[in-house]
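Here you go, one structure.
The complex appears here minus one protein chain, its other protein chains still in place.
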Amino acid sequence: MSTANRRVLPGFGLGLGYTMLYLSILVLLPLAACLVKAAELTAGEFWAAVWTPRAVAAYQLTFTVSLVAALINVVLGLIVAWTLVRYEFFGKRLVDALVDVPFALPTAVAGLVYASLYVKDGWLGQFLVPLGFEAAYTRNGIILVLVFTGFPFVVRTVQPVLEELDAETEEAAAVLGANRWQTFRRVILPSLLPPTLTGFTLAFARSIGEYGSVIFISSNMPFKTEIAPVLIVSRLEEFAYKEAAAIAVLLLAFSFVLLVVINILERWSRRYDG
Amino acid sequence: MTANALDTPAPVQTTPPPMRPRQDPWYVRYMLIGLTLLIVGGLVLVPLASVFVQAFSKGVGAYWNNLFNNADTRHAVFLTLVVAPVAVALNTVFGIAAAYTIARFRFPGRTILTTLIDLPFSVSPVVAGLIFVLLFGLQTPAGAWLRDHGYQIIFAPPGLVLATAFVTFPFVARELIPVLEANGADEEMAARSLGATGWQMFWRVTVPNIKWGLLYGVILCNARAMGEFGAIYVVSGRIGGQTDTMPLRVEKLFQEYNQPAAFALASVLTMLALVTLVIKVVVERKMRAQMTRPTEPPA
Partner (left out) sequence: MLRKMFLVGLVVYVLGAFVWVVASGFARNEQLLNVACDPTRELWHDINAAFVVQHEHDHGVKLRIRQSHGGSGSQARAVIDGLPGDILTLALWTDTDAVRKAGLIEPGWEDKLPNRSLPYTSTIVFVVRKGNPKNVHDWPDLGRADVGVITPNPKTSGNGKWSFLAMWGAITTRGGTEAEALELVTQVYRRVPVLDAAARGATMTFAQKKIGDVHLTWENEAQLEVQEAAGELEIVYPKVSVLAEPHVAIVDAVVDRKGTRATAEAYMKFLYTEEAQEIIAHHYYRPTNPAVKARTADRFPAIELFPATKVGPTWDAIQKRFFAEGGVFDQIYATGK
């Protein structure tokens, strides 16, 4: 599979040129506009804009709910991936297809329906609220909806790895006297670690920026349930463009770091592939 | 190379290993299956059912009415069906170009380019909308120039397309890169050595080989494009009957005391999502077949 084919295969110039052009116009230029706008602030002003108590509360909230949701997704994702790969049961194909629904479903629909399910007289809320679990308009609701949107990530990164797991290695371990639990801990778990970590980071990154579903179910109160993207829109609507751009830049920087981490994790994960 | 913040990794696998249900104790098995059903049922199935139940809560007649007898709702459907395909088409052309360049050639900056393509995935949709307002708003030089010439980008469909294209930017490219890499350049080089021109090679060899991966990327891109909310919310201006796409219209209907209508429109979006998933499953099967098919040596 040779690839250094500039002399043999045509189209390098055209391909690269168009790619760079489109990338620049649609992605780099607008992002640059954001940086330029934020740069209109002095360093002191920038800091003052992104580090207000309200903003800090928003970052803390965003980070916390995204982390919790991603962790929940690790647990749920592992259970579901394990079951889908290793067991047969009635309706398995349907369940497998349903896992991808959060990817395809518009976030606004997700937010709308989740909010209506968990209010006091919603399908699920009518049972849960008396039990003390208030999802709508609380942090719990945000976590719930983030669990929904991030659900497929861990499942879909773990599944292929689990499927490729060599049956022989497991049997060899059993033959050598390991019980099920030891086999699980020493043989299976280590190879699950990279994809789980990757899935976790993907779900985490997705949750950080999520907007459409959260605004339906959150009360968007400053200091209590205002996530960072909502804060940005708020600042924008208050005519505070530069401050909105500044917070956006901070969010961008953080997401970019996550992106790099994900790329590294994927490369590490690939070393474990057969 | 598996896809990134993209939804599913490209389904590159051989035959799955045999199931070993007997090795896990039966109580473990049943517990896990039960949990799985509970999880998927509660997280996904119940909300899906709820959308349709609430949409039809006032009867089929009202459902039909809500969707077709309201001019603004009709326009929202129309607008989504126009904006999304255009954004997807733009990203598809780009995706093919980028994937071809990255998969077939080695050049300095190749890794950086690949990472840059992923960039929009890590940008919150709200920020995606904000950057276009910052670029084309009236208070910017670009915006003022456009206004003087009577053209409107944000608060009008062109802005909607740009925001949508930004948010769904990487889908097609990320899908095609592994497919092209897996296919190898042999067939293309063979075509060249037999005298094909660049374009002939492209249309007759390259494209047919990637058609399933292309379709896969396109439908994922489209699903996301039709459902985009945050970015559109910021750039649309919410002009009823003019710049409201379906997701925005759902929110507006909800705000106008009209839950059944909001859910009716939401059900249309949900059906589109389900169709996307069905096509996805079919395409995945075709892709798996293509991967395991032995490649023929050039004649």
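Letters are used for the chains, namely A and B, taken in the order the chains are written, and counting of residues starts over at 1 for each.
Assume a contact is a pair of C-beta atoms (placed from the backbone, for glycine too) under 8 Å apart; a residue touches a chain by one contact, two chains touch by 3 or more.
What you see is a predicted model; the values in this text were computed from it and never measured.
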Ask   = Which residue among A:9, A:236, A:251 or A:265 touches the omitted chain?
value = A:236
Ask   = Per the definition of touch given earlier, which of B:116, B:154 or B:287 contacts the omitted chain?
value = B:154
Query = In the complete assembly, which of B:33, B:83 or B:167 touches the absent chain?
reply = B:83
Request  = Have a look at B:194, B:239 or B:278 and name the one touching the chain we're not showing.
outcome  = B:239
Residue ranges of subunit A at the interface with the undisplayed chain = 52-54, 57, 115, 119-120, 136-137, 219-224, 234, 236-240
Inquiry  = Considering the whole complex, not just the chains shown, which residues of subunit B touch the missing one?
reply    = 81-83, 85-86, 89, 133, 136-139, 143, 147, 150-158, 161, 237-242, 254-257, 259
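In this text, only the chains that are shown with their structure count from here on.
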Message = Distance between subunit A and subunit B based on Cα centroids, please, to the nearest Å.
response = 16
Inquiry  = Looking at the complex, which residues from subunit B come into contact with subunit A?
reply    = 1-2, 4-5, 7-9, 11, 13, 16-21, 23-25, 29, 32-33, 35-37, 39-40, 42-48, 50-51, 54, 90, 94, 97-98, 100-101, 103-107, 113, 115-127, 130-135, 140, 162, 165-166, 169, 181, 184-186, 188-189, 192, 197-198, 201-202, 220, 223, 226-230, 233-234, 246-248, 250-251, 254, 259, 262-263, 266, 269-270, 273-274, 276-277, 280-281
Task = Using the touch rule from the top, collect the residues of subunit A that touch subunit B in their complex.
result = 1-6, 8-12, 14-16, 18-20, 22-23, 26-31, 33-34, 37, 76, 79-80, 82-89, 91, 95, 97-110, 112-114, 116-117, 123-124, 147-148, 151-152, 156-157, 160, 163-167, 170, 174, 180, 202, 205-206, 208-212, 216, 228-230, 232-233, 236, 241, 244-245, 248, 251-252, 255-256, 258-260, 262-263, 266, 269-270
